[in-house]
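In this view, the complex is presented without one of its protein chains, the others remaining in place.
As written, the chains take the letters A, B, C and D, and residue 1 is the first residue of each chain.
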Amino acid sequence: MKRVGVFLCWCGSNIAGTVDVGRVAEKVRLLPGVVYVEENKYTCSEPGQASIMKAIKEHDLERVVVASCSPRLHEPTFRRTLEAAGMNPYHLEMANIREHCSWVHTDREEATAKAFDIVRMAVAKALRNEALQPGRISIEKKALVLGGGIAGIQAALDIADAGHQVILVEREPTIGGRMAQLDKTFPTLDCSSCILTPKMVDCAKHPNITLYTYSELEKVEGYIGNFNVTIRKKARGVDEALCTGCGLCQTKCPVKVDSEFDVGVGKRKAIYTPFPQAVPNKPVIDKENCRYHKTGKCRICERVCEAKAIRFDQEDTIIEEKVGAIVVATGFDLFDLETYGEYGYGLYPDVISSLQFERLINASGPTEGKIRRPSDQEVPRSVAFVLCVGSRDDQKGVSYCSRACCMYSVKHATQYREKVKDGRAFVFYMDIRTPGKAYEEFYRRSSVDYGVEYIRGRPSKIYQKGKKLVVRAEDTLLGRPVEVEVDMVVLAPAMVPKHDAAKMAQTLGVSYDGYGFLNEAHPKLRPVETNTAGIYLAGACQGPKDIPDTVAQAGAAAAKVAALFSQDELTTEPMVARVDEALCSGCLWCKPVCPYKAIEAKTITERVAGRTVTREVASVNVGLCQGCGACTVACRDGAMNLAGFTNDQVLAEVDDLLADLRPACGV
Amino acid sequence: MQPRKSGGFENMAESASRPEEARPAETRPAEEPGAGWEPVIVGFLCNWCSYAGADSAGTARMVHPPNVRVIRVPCSGRVNPRFILRAFQRGADGVLVSGCHPGDCHYSTGNYYARRRLVLLKRYLEYLGIDPRRFRTHWVSASEGQKFADIVREMTAEIKALGPGPKAKLGELV
Amino acid sequence: MTEKQPLRYAYYPGCSLHSTAREYDLSMKVVARAVGVELVEIPDWNCCGASSAHMTDPFLGFALPGRVLALAEEMGLDVVAPCAACYGRLAAAREEAARHPDYVRRLEKATGRRLSGSSRAWNVLEWLCQERVSAAVREALKRPLQGLAVAPYYGCLLVRPPKVTRFDDPERPVTMDRILETIGAAPVDFAFKTECCGASLGISRTDLVSELTGRILAAAADAGAEAVAVACPLCQTNLDSRQEAAGLRQGRTFDLPVYYITQLVGLALGASARELGLGRHLVDAMSLLREKKLA
Amino acid sequence: MPRKPMLDIERMRSAEEALRREARRLLADGVVSVFLGHEEGWDGLAVPSFATSPEDAEKLVWNPLVAPHLAKYLLDRLAGDEKVGIVVNGCGSLALERILKDRRFPRERLYIVGIPCTGILDPARVADLPPERRREVLETGRAEAGLFLDRCSWCDVPNAVVSDILVGEPVAEEPTVHEYPRAARLEAMSLEERFEHFKDLYERCIRCFACRNVCPACSCRECCLDQWEPLWLGRATSVPEQQMFHFIRAFDVAGRCIRCGECERVCPMGLPLMDFNDKLLKDIAELFGVERPHVPTDVEPLGRFDPQDPDFEEGAE
Partner (left out) sequence: MGEGGKGMAPGPVPRTTKLVEASGLDGWLRAVAREARVWAPVKVDGRPPLFREFGAGEEDRLDLEAVRTVNSPKGALLPQTEPLMTYAMTKDAESGRPSLDLERAAPGGPVVVFGARPCDAAAFELLDKVFLTGDFVDDHYQARRAKTTVVAVACPRPDEACFCTSFGLSPGGTRGADVVLYGRSGPGVPVETVAYYAVAYTERGEAFLAAPAARAAGVADVPEDEGRCLEEVVSAFRGLGTPLGDRLGRIDVAARLDGLFDHPYWEKVSARCLSCGACTFICPTCYCFGVADCGALGKGVRYRYWDACKLPHFMLMAGGHNPRPAKSNRTRQRFMHKLNYYHHRYGEYQCVGCGRCVESCPVGLHLPLVAGEVGGLEG
């Protein structure tokens, strides 16, 4: 039987005030296996730790139990103590007789009895502790950034500037993302593309950045420092190497369709670059609409292309890369406005979304920045801006606030008033939220200097009356219903997770919330990490954000990656699952329950009754395994066990506890 | 139908050698309800939420009954149903399993698997004749010290009222 | 559910159909007969409680319609409740039964009847447009209402709260439009399909009701409607009885007959004006039909 | 409503012919080195048979008594790489699927002969019949429902779900509404009554492990019940240990039990062991919306989850 030393802490009066530590010591002394018991005023103190090390040597202890506070507090401390004494740190067990005992009980008798039980269970477990060795894994110092919006661009640039290789993957034909669609940015009203496009170009030029646009992540395997990712580069229909981006093909292409980039308020061709400043400035062929792909005739673009870069028969290419870290910056979608039937979006052409409005006022947009309403191209003399369409609505939308809508709507109203001097701008709001540098001032200016009219109330109905739209709401400040006739209505949709966010999360093996936003590891202290080591978050994929916050988070994520890459090796937590191959039947039911895809089949060869047999068993990737133990329960024959929390240990805790409280076996 | 609390009919003869009175456990005063009898509740708490929740109950000095003995596990998904029956078999009067709220699992999905298993187990134990009030399962986050304290209080009171656990009916292991 | 439904229904007229809305009752029965559906009036039915009951005592608000459902369960039938308010209460009661078992126990104790939730309430619109009935209507169609431009007015209750009624879009419902199409009429889409008509304020605040109905009628008329179709006694009363006052407020005159959807369906199925009680309206319901050669 | 089992002696005779022919061919051509089927044993009982030569194939039978499932015997032949032939009817194929889905035997080493089935008799029940009635039943096939295996009463897999060749006309599959009368009956009892019911079972159990050893879902290399470290199960046959034994046995196959009832059929003490499994099948169906919990799937019900699963904090508690 292993020689156990037990160290009982008074924690001043924190424990000793309620628990009769002396009595506990007497009883513990009589436990099988316990060869040394000691009381300390403060075990975590220098002298306290010193006496542990002393006792380990003098009484050649093989296991140590420290009965004091929560292991969540001092387990690392005492593990270091054991290590310092030349003992395997995992030979420590802690008995939490403070948080779980002295602090929550008042009766000295009861508390003392319970404290003894807690120590007894710890001893039972300690007797079955094993020496554990942390593993070491190498790090591939190359990062994958998913999403080429401002978040992805920023993260990619920062990591690249830190001197590490970056692969930037963007689903669309160009990087730039939402920000590229915007006209100006609040509160400074500086031009969005003026600050974004340079960064886009940097990305393309940066020696450390490999850019894959019009590409999607297919598969992720491996673990921190060693991810194997598979990327599908969709067929562009254009040889990027040859294409000069002259744009002739686009001018000549006979097919016109709604432009995704212009959110339906503008048109594009079947071969196109989403917008003039696109990076890379190489067009793609949209197979669904391309006349040649549909009818087998046309090929005009091919004819006009002097670089001979058109490749109708081009196929998707699969790219495999090994990376050490992943930054997820996949952004957001907009709430489906048709959910609000009473607002008539999709029914009345002059009810549009904020993003459509961005395109309308954008100098490079379909109307060259002239505000004209879709129905008759007339300049709207009055515009109503409706906030919180979807946001903060448990009934029809999402409960959260989308954080950016107030400010950009303020911006829109201001911009409208600038452009249409005699126009009237109404903003229907629940609250105007301006938590940001110079936000409140910007808002005030809009009403004081630009005469934007704010009406506090969520519209209940928008309906057409002749050429006008009537917005009906309750003015909750006046406490009476108001109806405002306007020429155009702009709805501010909630920011919602990308439609395929959940799928993405599963591919990556990270958790996501009820809405589909990816979960950070800790809302306050680990805001850019995920629970899967080596995967970080940036931007709106984690929750609604405006541009400054997004850029800040992207920088933070990049810093984390740089910190990770600053080491050459990682040590892994040794409290992980392990397989007893002799027992393992190879059923692999442990595999589906592993949240980290850490279990795979492995073929082993063994001699049975003189003949060689090969069979499959489960094998745990210690780099991936986080030690949750789900697999151990899925394993019926107990081949799968969890170091530090073995079946043996848990059963011993149960048995020894109850053997004393509820003697069995007639003893 | 069987006259004595004992194993299968095979060892009836044997139990002759140890008449009831001579058998401890069953007649120990500590096992009789009412006077001085205190329930023993084995609590399996996940390290990241519920164990921390119990800790915060401590840090906030939320006084609650001393009847729960905590076994720390990394995740509610680590709790093997066999552990729970084992506890009852060895004399626990109640068993509590608590983990992170669904969706908040430190290991992202561990508690979802646990939930399936435990909901099934809960019904099954009742089916086997173990009072469902003796086996409770909860979600307690690291911040829910109060909730933890309340659960312990409720559960202790409830089981006090119920009296000694299944072992009283099951009898000795040998 | 629908497939398994036999073409027999428990019939819950409620108070209105025995008083102000007799023509609704009449036309309802005419249509049922014509499409071969048997309506069995629930014996000893009681008031649905709208609206006073649920405003004053939640349990009473549940118990009154609850009892009606219990009676229907005993008949083993689903309930058709033509009045929108009745329908609303019956539907709500079924919801509450699911959420508050204690309510159910109290009810069962009080009435000595079981309430399992096996019977549900149907409003006239979902009843009419369910596969088998609408098919039967198409079958029995005698006199398609060619060229009759009707504004389908659903009112506020029929489609709300959506979590309870669960049968059509609360903002842009289309069920009645479909029914009108089925019988050959021309449904007119307008923005006030589900606006409030003022409901019971029709007694206490006639000014408000004239205003509200005025807006509805105006929207309908502007959209080119010659008549309005409703599926609620209160809507009918308000729209039918306030047209003059409403006109004054809107500075125009209205002359829009307000039909129960069942009257129009009945008409299309060849029933006579008398059978359908078309003479009982305040705004002359006949002349429009005559000039359209529909009566 | 559950389908009504019946016997078609003619069908069986021709199936037997075809079976022998197929087995003979497989053994003669060396496709398989052994063929698992049934032969006539002591007192006309159908017992597992292991034909290794074309001659052996002649001994194979297919009659109303071929109750024993054969899949579990594959575990005896894990070593080596020779191909194994095996005959299965619908439920037999479920047992085989169980073994395959648990990855306990490689599909590519199997040659599966499937036989459509309309019902099999419970040998024990037949044995209890007076000799002349027994003969009549076996010759004419006129057998009352009570004589069939329990699993026939809800069978929704008359044809093999997995096979390389199907001999005989497939039997029309009728959708079955699955009910769990055994569990329902016990659920209706009080807690105490149920406890006593099972206590009585524990006391009669002699722990011979026949139930475990015949179970196609119990295929571990070393059963936890046999392990000494950790000692999941004490060797004493006291009530608490017997409870643990039966708990582990049934709960470990929860979600993988094919409801064949072989455990119950082979129990020398005639214990109603399906009382355990029936409940778990029923609850898995109810709780997780698994319509046919007895049919092996790629991921077992307890190996997956749905965020919308019933929760214990509301409802289940």
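Just so we're on the same page, a contact is a pair of C-beta atoms (placed from the backbone, for glycine too) under 8 Å apart; a residue touches a chain by one contact, two chains touch by 3 or more.
Source: prediction; values computed, not measured.
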May I ask you to name the displayed chains that the omitted chain touches in the full complex?
A, B, D
Which residue of D:17, D:55, D:76 or D:291 touches the chain not shown here
D:76
Write down which of D:89, D:118, D:219 or D:238 is the residue touching the left-out chain.
D:238
Given D:78, D:210 or D:295, the residue that touches the chain left out of view is D:210
Taking the full complex into account, find the residue in D:265, D:279 or D:304 that is in contact with the omitted chain.
D:265
Absent-chain interface residues of subunit A come out as 26, 29-32, 35, 120, 609, 652, 655-656, 658-660, 663-667
Contact with the hidden chain only, please: which subunit D residues?
41-43, 45, 47-50, 68, 73, 76, 204, 206-210, 213-214, 226, 234-238, 265-266, 268-270
Those residues of subunit B which, in the complete complex, touch the missing chain:
1-3, 7-14, 16-18, 173-174
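Convention: only the chains that are shown with their structure count from here on.
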State, to the nearest whole Å, the distance from the C-alpha centre of subunit B to the C-alpha centre of subunit C.
57
For subunit B paired with subunit D, centre-to-centre distance based on mean C-alpha positions, whole Å
34
Two or more partner chains touched - positions in subunit D
232, 302-303
What parts of subunit C, by residue number, touch at least two of the other chains?
none
Note: in the complex, subunit A contacts subunit C through residues 340-342, 344, 347, 461, 463-465
Contacts from subunit C onto subunit A in the complex sit at residues 169-172, 191-192, 195, 219, 222
Residue numbers of subunit B touching subunit D in their complex, please.
1-2, 5-11, 81-82, 85-86, 89, 102-103, 109, 112-113, 115-124, 126-132, 136-139, 167, 169-174
